[in-house]
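All protein chains of the complex are present and in place, except for one that has been dropped.
Entry: subunit A
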Amino acid sequence: MGGTIWLFLFAVIMAAALLFCMVFFIIMFSDLESDYINPIDLCNKLNQFVLPENIAHGFLTILFLISAQWIAFLLNAPLLLFNANRIRNKNHMYDATEIFRTLPAHKKESFIKLAFYLLSFFYYLYRMIVALIADNE
């Protein structure tokens, strides 16, 4: 069945994109630490990516749900809930007035997300290959 292959191919591409997004965040944070960018520009730039990132991840998770990929869905559900809760409390955006105080937390969060996307990237890749092999047989 080709659906699974396409699903995981899409997931691999999405994970790679999210991965790059997190790398970009981390680079921006370290730029802020070394004064290459001021907090206002930083927040303006990063805030453009916050919602797209969350939506992309949410979309992927929902996709897993409707295609009944339970393991993949359960892996992603906690992060989806975490993001949704953030948005509900209206503190998902970066606040330039507080950014230096919250920077360590932001960096930690970005690194954890980075690791998560990296692992899921390989997991999706593995699942895609498994699906390909299964398809060939």
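The rule is short, and it goes like this: a contact is a pair of C-beta atoms (placed from the backbone, for glycine too) under 8 Å apart; a residue touches a chain by one contact, two chains touch by 3 or more; residues count from 1.
What we mean here is this: contacts and distances are computed from a predicted model.
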Omitted chain, identified by the protein name its UniProt record gives, among "Protein transporter SEC24", "Vacuolar fusion protein MON1 homolog", "Ubiquinone biosynthesis protein" or "tRNA-specific adenosine deaminase subunit Tad3p": "Protein transporter SEC24"
Residue among A:Ile13, A:Ile27, A:Ile40 or A:Ala77 that touches the chain left out of view: A:Ile40
Interface with the unshown chain - residue positions in subunit A: 32-35, 38-40, 95-97, 99-101
